[in-house]
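My questions will all concern the structure given below.
Just one protein chain is left out here, and the rest sit where they should.
This part shows chain A:
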Amino acid sequence: MKSKWALAPYLFLAPALLVFGFAVLLPVAMTVGYSFTEWNGYGEMIFVGFENYITAIGDTVFRDSFVHVLIYIVVTLVLEVAVGLVLAGLVSGVKRGSLWFRVAIFTPVMLPMVVVAVLWAFVYNADFGLLNAALEAFGLAELQRVWLGDTSTALLAISVVSGWVYAGFYMTIFYAAFSQIPTDVVEAARLDGAGEARIFRSVKVPMIRSAVIVAVLLCVTGGFQSFDLFYVMTNGGPYGATEIPTTYLVRTVFSFGNVGYGSAMAVLLTGVIVAIGLVFVRLNGRNGKRDRA
């Protein structure tokens, strides 16, 4: 369309670009700048070149935080994406009442993660928590744990909470994708004598391949950006067993005032997330998507 006035498109764009440039692009550039300095946030800023990056790569806490987040991502891929896929398959086979089921499973997605975290800290509470009480009720008292205080269970416990929230989210995405599959394709497979499990595995899931890829992308990139659950439930503890990159860098910058070093870690983390995003975009020929809380 031709404009009456050549400046018109720029004027329509200006407010959005100004806000975005001011609150996102400018700070991205500044963060990269900070990463080459030693700075406590207000005093003198000293240029140190790549020193922060070298320190970060040798920092065992930082390296372990990536190991933890990778474990978390693998577990949540199963608990969120795989479980969501199976649930969507089961629900799409049910004719009546599926709305109520979807309501029950989806509600946690609507809640702030902090609310979920506080609620689940109670579920895991060693004294009166729902989980230990349930184990006792089923005669499994010997399985009782201080779930969030035990280095061997804390990370898994947080992953389960994440699964509780996001299984419904991915189920919703897959349910929508399943309902787009033409029924005659499924009927044809059924006539050929394929069982429901076989149809699910060999017909339905391959047909929603791109939705599955997007879900894996969201789960992986979202996983790297996790913060809320970890901060509220354990804040990296016990003994660093749930330290993930973002809890570590928030502590480095905002508790210890180490802006330069924190920025270098932020840049490294960003590099990993963007690289994964670009690989998936290439893989799927689609656009990636931003974070999910």
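Convention: a contact is a pair of C-beta atoms (placed from the backbone, for glycine too) under 8 Å apart; a residue touches a chain by one contact, two chains touch by 3 or more; residues count from 1.
Please note the rule applied: contacts and distances are computed from a predicted model.
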{"item": "UniProt protein name of the chain not shown, from \"Serine protease\", \"NADH-quinone oxidoreductase subunit K\", \"Carbohydrate ABC transporter permease\" or \"SufD protein\"", "value": "\"Carbohydrate ABC transporter permease\""}
{"item": "Residues in chain A touching the chain absent from view", "value": "1, 3-6, 8-10, 12-13, 15-17, 19-31, 33-34, 41, 87, 90-91, 93-95, 97, 99-115, 118-120, 122-123, 127-130, 133, 137, 164, 168-169, 172-173, 176, 183-184, 187, 190-191, 196, 211, 214, 218, 221, 224-225, 227-228, 231-232, 245-246, 249-250, 253-254, 259, 262-263, 266-267, 269-270, 273-274, 277-278, 287-293"}
